[in-house]
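Pasting a structure here, questions to come.
Omission of a single protein chain aside, the complex is shown with its protein chains in their original locations.
Coming up: subunit A.
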Amino acid sequence: MTKKLFLLLSVLLITASFITACTTTDTAAPADTGSQAAAADTGSDTTTSGGEVYYLNFKPEVSEIYDAIAKAYKEETGVTLKVVTAASGTYEQTLKSEIAKSDAPVLFQINGPRGYANWADYCADLKDTELYQHLSDKSLAVTVGDGVYGIPYVVEGYGIIYNNAIMEKYFALDGALATSMAEINNFQTLKAVVEDMTAKKDALGIKGVFSSTSLKPGEDWRWQTHLANVPIFYEIRDNNLDIKDAEAFRETKFQYSDNFRNIFDLYINNSTVEPTLLGSKSVDDSMAEFALGQSAMVQNGNWAWGQISGVDGNVVLAEDVKFLPIYTGMPGEEKQSISVGTENFFAINSQASPEKQKLAADFIYWLYSSDTGKAFVTNDLKFIAPFDTFTEEEKPTDPLAKSLLSYMANTDLYNVAWDFVVFPSQTFKDNFGAALLQYAQGTMQWDEVKQLMIDQWKVEANK
């Protein structure tokens, strides 16, 4: 009898432990995405009503700030904010697996019209949300017909970041080809100055003018996306294309490929490392070289300030860091500004319950309109917010944001819009990046790179 009882008990124990094991693996959600996705399940007591907003965050660099935001939001409203952050470059795949779950993200982001096309089944119409009413420039939103499916939540800009201290040192040298940054306003001057600086790099104490052109797979977005945007922007401008018209982007002519090549050659031939070694360089390597004063220029955006100032032993002073537009040798580029735009749009999951959608809409409105929320946006997230709830004073104050804002305020210059949101797919970008690497290594001719870019675009855009 006792034996029977013992057996029965052990059976129960095993089943019980099995069931608990099952439930715990269920809640430890994002570990299976293969990324370092960090679940920040904040709010200690989930029992209090008030609901929960599940936000899938795109920007790994601000994931810790969202912990603080969640805490503040919980205190003010009683609503729990659950933020999961996808590791860099894995947003789409994390979203794919998360959105299939019963506890799916309610608030997520899309990267523009193409992102909307991918996630149309899941994007709710945000036309009536309070946040949309406060969007300063309604044309920035992702719209189809009357519907509004994505609200931009940050304005960013990129260009060539330069270290003014090194530039001043160069301008002071005998026989310098320019006397101030103001003179560098087209590709010819930039090229002449850069090549002269390379010749005098020992006198300037740098290893190369440009930081290494990171072409490691997965680290090449600054070239296959951001830099490629410049010629595509001109192609769109000169052919009067509408970026909301998907049919117009089934193909590209890549007609300004020579301009792309101009600046790309300049980057790889005047760099801290040999072009053949670029396949192992990451964005971090590149930013570290800049921060340590080994290079004078690096192409990146205003989000990079944290990376520059965070490098141990960095020698770059905040007042020396500024943007220069990416000149490629286009006629009239003296009036070209840096590239300002956004690829970050809030979207709300239309397949979530209406209550949850409402909670998500309330959260984003709180974040961008309440004093607490706005303080987080300006001081911690350091976002330049495109909403009229922000006053002139409520802008981030890091040097790159300041430089960006001064470019935005300069109405003489024309902006290079973020047209890369029409690029067909990640595969296209990866293949183009791989071709750029082979070009840098000397195993592929430029004509082949150009052809590959055109072919891949066509293949990927028609999939």
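Observations on the model:
What we mean here is this: a residue touches a chain if its C-beta (ideal position, glycine included) is under 8 Å from a C-beta of that chain, and two chains touch if they have at least 3 such contacts; residues count from 1.
Operating definition for what follows: contacts and distances are computed from a predicted model.
According to UniProt, the chain absent from the figure is "Carbohydrate ABC transporter membrane protein 1 (CUT1 family)", selected among "Carbohydrate ABC transporter membrane protein 1 (CUT1 family)", "DNA polymerase III subunit delta", "Ribulose-5-phosphate 4-epimerase/Fuculose-1-phosphate aldolase" or "Ni,Fe-hydrogenase III small subunit". Of the listed positions A:216, A:237, A:358 or A:395, the one in contact with the omitted chain in the full complex is A:216. Within the complete assembly, A:276 is the residue of A:136, A:276 or A:353 that touches the hidden chain.
Residue-level contact of subunit A with the missing chain is found at 3-4, 7, 11, 14-15, 18, 22, 92-93, 96-97, 99-100, 117-119, 121, 215-218, 274, 276-277, 279-280, 424-428, 430-431, 434-435, 437-438, 441, 443, 459-460, 463.
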